[in-house]
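What you see is the complex with one protein chain gone and the rest in place.
For chain A:
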């Protein structure tokens, strides 16, 4: 797509794109290049010289059981966050879509947690499940369940998943509701007249027609779980216990800034870079498909 009518000039447009290009070069491409470059070296302990190791950092990285475990953790975490937040959102959107009046009011009530930062969501859920003062953990104790996410790996994972999914429900709800409202009512009514009950209608008509929205949300939510949940993990578990909640992004941070292992952290950045590229390409494919529907 190109404009037919354009203005003349060469220096003016270059001047206009310059701010963005300069910032992109200085804060995006140069650091990304540095990450690739640094991933091929090991700095000496005093940071005075660098030793070329080729792909040594990567070999070391993938032979590290903690790093391999971090992949599994990230996969489990992302899938759980995506399923929980999309499941709850779809359920609520289906209910809201059945209302003739009031869907708008529920939308207002449900969308604003989008504005709550992941790190703040983390603090809220940490407070509820705190082992000493948490209300929910106290009532669980009454029921005879001894909640301790500081020691129990499964409970730690459960808590960061729920805290991450909680804030995301709004976003998914908004897109699901829009998708549902775009389905012509006549199609569903025709099926109802033919005697198809709610579950049959959902399975055979609503869900297939909703699939572009679902695919889109699937990709966007996985990207969210990969990169934007750092705040939740850092506030609630700091990656523990025994690295049970150390997702890849958290590991780049903890190895690079806490552990000061720059070569390994750079190599991890490169691996992430690779993963984001794949996710971005997938996202574009799906969005293109969404447009064609």
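Please note the rule applied: a contact is a pair of C-beta atoms (placed from the backbone, for glycine too) under 8 Å apart; a residue touches a chain by one contact, two chains touch by 3 or more; residues count from 1.
Here is the rule we use: contacts and distances are computed from a predicted model.
The chain not displayed here is annotated in its UniProt record as "sn-glycerol-3-phosphate transport system permease protein UgpE", chosen from "Molybdopterin synthase sulfur carrier subunit", "sn-glycerol-3-phosphate transport system permease protein UgpE", "(2Fe-2S)-binding protein" or "Circadian clock protein KaiB".
Checked against the full complex, the one of A:58, A:71 or A:138 touching the unshown chain is A:138. Contact with the chain that does not appear here is found for just one residue of A:9, A:54 or A:208, A:9. Between the chain not shown and the residues A:61, A:92 or A:244, the one that touches is A:92.
In the full complex, chain A touches the hidden chain at residues 1, 3-7, 9-10, 12-14, 16-17, 19-21, 23-32, 34-35, 38, 88, 91-92, 95-96, 98-100, 102, 106, 108-121, 123-125, 127-128, 132-135, 138-139, 166, 169-171, 174-175, 178, 185, 188-189, 192-193, 197, 216, 220, 227, 230-231, 234-235, 249, 252-253, 256-257, 262, 265-266, 269, 272-273, 276-277, 280, 287.
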